[in-house]
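Here the complex is missing a single protein chain, while all its other protein chains stay put.
Up next is subunit A:
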Amino acid sequence: MSLCTELVLDITYHQVKAPLFLVAQDLTLFCICVNVQSQPASLAAEDISTNSNGPKQDSLFDDDPEDLFAEATEEVSLDSPERDVLLSDGPSPAITPITPPTSVITPRIVSCVFIEEEEGGDSFDIHISVSDPEKVGEYMTSMSLFKRSEFAVKRRFSDFLGLHSKLASKYLHIGYIVPPAPEKSIVGMTKVKVGKEDQSSNEFVEKRRSALERYLMRTVKHPILLKDPDVLQFLESSELPRAVSTQALSSAGLLRMVNKAADAVNKMTIKMNESDAWFEEKQQHFENLDVQLRKLHTSVESLVCHRKELSVNTAQFAKSAAMLGNSEDHTALSRALSQLAEVEEKIDQLHQDQANADFYLFSELLGDYVRLLTAVKGVFDHRMKTWQKWQDSQMLLQKKREAEAKLQFTNKPDKLQQAKDEIKELEGKVQQGERDFEQISKTIRKEVSRFEKERVKDFKTIIIKYLESLVQTQQQLIKYWEAFLPEAKAIS
């Protein structure tokens, strides 16, 4: 019986007035709202991506945070003060269903990222609310990850990066696809720090907030990562030790860059005997996918840009048409031209909204997936490295055996014993190496299949949303032009 936990998080952002001279990585704190709910598995799939939208989600900003959870937590039946936090549980916690296996309870965590205005703190608040699983019949799940059902924490941007860095170091090399964290942007961040309250810095903040939400969502959607103690600590504990090695220009950062370069060189020299066609096929598949997604991403970014341009030009035309209407001395035509100007103004607004949808729905998702694919490719590389390590151990063992054989004919019992000991050790290593390789191969197969499912689901959801936004636009257009037509016909 497998358990699937869906965690949806809300991240809000606080602005702080920062002194100019502070160059520290970030003073911004993010507030993460986590609402843990349980829902039957079949339902869990539908509701996940409801809240990952961009700035259009005004309702999130205006509503009382409690209301948001009110509807989300309606299924809470128990409080869980007596629940233990299973922080160090294995990958699949026990679940003891008593009722027939057709209804599987899955705790669902709803995430919502919203921005709060709080004085004195640039912060992202993580509000976490855990609702207990519904009791269906005699159902009881013993999995309970969280101490409380609803809580909030403040996190810095660097905390997110720190979390990712920890997860990457723990899980990447054994084949888990760890979602990459949003990218740092020194330029953008400095602008926000200086306190510039202009359009572009607001956009930057929103972009970052939205990116963090998606990142966290992906991380906690992963059944293994969710149970990681670092993740739980990140979500729960009020104080988090400051992650120091994530600064862009720090020595640790430079070290990371050097390691990455070394890795790249190593990868080129590993020639692996691929016995499993599945891996070769998948690697090729991901290469192609990467190329396609990058191309698509570029096109969508270009579209966003042009649509913004279109919006500006439409607004200008609207003003011009209004002026023309003013100078026209035929009354009915004058009125019609003014109406045309109004229609164009409304259409300009539509274009702006559409551009936002293009961006937040489409473009950012594509960007995320381009980065995700890098992680996927990394995982394949790790498999190669694991294989290499195994092969190296085998070759070393071989050498040692040959050396031992030679030593047999000499009269050096100490050396011989040492050789035998080394061989024993190496045999163990070789066995471990083989196990590791098989394990990582198995993990990757599972991860890839999960990744592909998620990808298809994600894209489908986004495309449906995008089409729905287009539908809305068309409906609005029809309204506007239908209102205009009689005015045009009234010209005589």
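FYI, a contact is a pair of C-beta atoms (placed from the backbone, for glycine too) under 8 Å apart; a residue touches a chain by one contact, two chains touch by 3 or more; residues count from 1.
Everything that follows uses one rule, which is that contacts and distances are computed from a predicted model.
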Among "Translocon-associated protein subunit delta", "Cell cycle control protein", "Neuronal-specific septin-3" or "Sorting nexin", the UniProt name of the subunit that does not appear here: "Sorting nexin"
Residue in contact with the excluded chain [from A:I174, A:I224 or A:L310]: A:L310
Residue, one of A:K295, A:K399 or A:K442, that touches the chain absent here: A:K295
Hidden partner interface residues of subunit A, rising order: 288-289, 292-293, 295-296, 299-300, 302-303, 306-307, 309-310, 313-314, 316-317, 319-321, 323-324, 326-330, 332-333, 336-337, 340, 452-453, 456, 459-460, 463-464, 467-468, 470-471, 474-475, 477-478, 481-482, 484-485, 488-489, 491-492
